[in-house]
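A single protein chain has been removed from this complex, and every other one stays in its place.
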Amino acid sequence: MSIQVKFFASLREQVGLSDSTIEQASTAAEVWDLATNKQQQPDNLVVAINLEYAKLNSSVNDGDEVAFFPPVTGG
Amino acid sequence: MSIQVKFFASLREQVGLSDSTIEQASTAAEVWDLATNKQQQPDNLVVAINLEYAKLNSSVNDGDEVAFFPPVTGG
Amino acid sequence: MVMKSPFFHPLLVADMAAIISEDYFEPWQLISEHQQKSELAKQFGATATFVGSMRDFNDDAHVSEMLLEHYPEMTQRYLEKLEHDAKQQWPIIDCLIAHRVGHIKPADAIVVIACWSAHRRAALDACNWLIEQLKFNAPFWKKESRPDGDVWVEHNTAG
Partner (left out) sequence: MVMKSPFFHPLLVADMAAIISEDYFEPWQLISEHQQKSELAKQFGATATFVGSMRDFNDDAHVSEMLLEHYPEMTQRYLEKLEHDAKQQWPIIDCLIAHRVGHIKPADAIVVIACWSAHRRAALDACNWLIEQLKFNAPFWKKESRPDGDVWVEHNTAG
């Protein structure tokens, strides 16, 4: 069992991680705590689970990919 | 003293005139009557005086150019 | 039309163009060339364009050709006025309007509008406004060649 975790852009630099694998978690918030060693969440944190936007209290399952990133600035 | 009169598109074909010069008139409606020999005005008649949109009761002066045309269909 | 005035801020010098052409033009090439002429390439961040082109059918009838009549002095003046009015309403850096007249073949571009601005809202809104104004007010008229003869288009579609 494992969950893939990814960080992007300024958040990747702040957290100091680009990706990580954790064993098990029940919500995206728990994924954050485990992957970052409980670093404080920024106010504008964005979460995606399996390439779809999600919430911090969204549930995660074995094999999921959970991504954390700041507000997007493309276009 | 003279007023230049122009007709465009389907109206030009209906009236049978592309341009005309009349001696004198006080309004665009009077220009129409003189230039077309009092043909009936179509409902959707558009009028321009000196290249600006105007009304049938707009006044005309010596040297003016008065144009009559149907609704525009460019673009 | 080139507008240059010592009273304009250098970054806002406009090089607006209103072109009425009897000859075929390739719309993207026209836009690209206008943009390359401009010295403002690094100033604008947004370009919005609209191209209206000839379809080979209308009202379910096949259209083999189109004749576009206009009121030359008034169209030129009106298109330049539109560009001027757009610049009064939005912070546009540059603006291009081109319109065909005469004989037009299916798939030919009939009208091209392009607006360059620092940010997207001004470019998009001005482009949208310009095509609506042009459609309902610029003195052009279309006559379509259909299987049963030539027919004047009576009114533009609402959209």
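Some notes on this structure:
By letter and in written order, the chains are A, B and C; residue numbering begins at 1 in each of them.
Definition applied: a residue touches a chain if its C-beta (ideal position, glycine included) is under 8 Å from a C-beta of that chain, and two chains touch if they have at least 3 such contacts.
Since this is a predicted model, take the numbers as computed values, not measurements.
Taking every chain of the complex into account, the omitted one touches A, C.
Residue C:E26 is the one among C:E26, C:D59 or C:D150 that touches the chain not shown. Where subunit C meets the chain that is not shown, the touching residues are 26-29, 31-32, 35, 41-56, 106-107, 118-124, 127-128, 131, 135, 157-159. Although one chain is not drawn, its touching partners on subunit A can still be listed: residues 6, 8-10, 13, 48, 51, 53, 67, 69-75.
The rule we apply is simple: only the chains that are shown with their structure count from here on.
Put simply, the C-alpha centre of subunit B and that of subunit C have 27 angstrom between them.
The distance from the centre of subunit A to the centre of subunit C, each centre being the mean of the chain's C-alpha atoms, comes to 47 Å.
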